[in-house]
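Shown here: the complex without one of its protein chains, the others still in place.
And then chain A:
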Amino acid sequence: MKIKADTTVCIGAGMCVLTAPEVFDQSEDDGTVVLLQPSPPADQEAAARRAVGLCPSGALSVVP
């Protein structure tokens, strides 16, 4: 599984970091999403998927 993040639409709400802290971080400057693990390991996949579903701005997607 691969995750894509579009920082131009991210609103820095932090839901991703709260949900899957090993996969996502937020930039110190503008709070937008930073992908720590674009291809999350198997044990992080479920949390990463939940984060994609919770993201309020539609910045995150799962690449098939």
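Everything below uses one rule, namely that contacts are C-beta pairs under 8 Å (C-beta built on N, C-alpha and C of every residue); 3 or more make two chains touch, one makes a residue touch a chain; residues count from 1.
Here is the rule we go by: contacts and distances are computed from a predicted model.
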What is the protein name, per UniProt, of the chain that does not appear here: "Cytochrome P450", "sn-glycerol-3-phosphate import ATP-binding protein UgpC", "Sugar ABC transporter permease" or "Acetolactate synthase"? "Cytochrome P450"
Residue in contact with the excluded chain [from A:Ile3, A:Val17, A:Leu35 or A:Leu60]: A:Val17
Contact with the hidden chain only, please: which chain A residues? 11-15, 17-19, 21, 25-32, 50, 53-54, 56-58
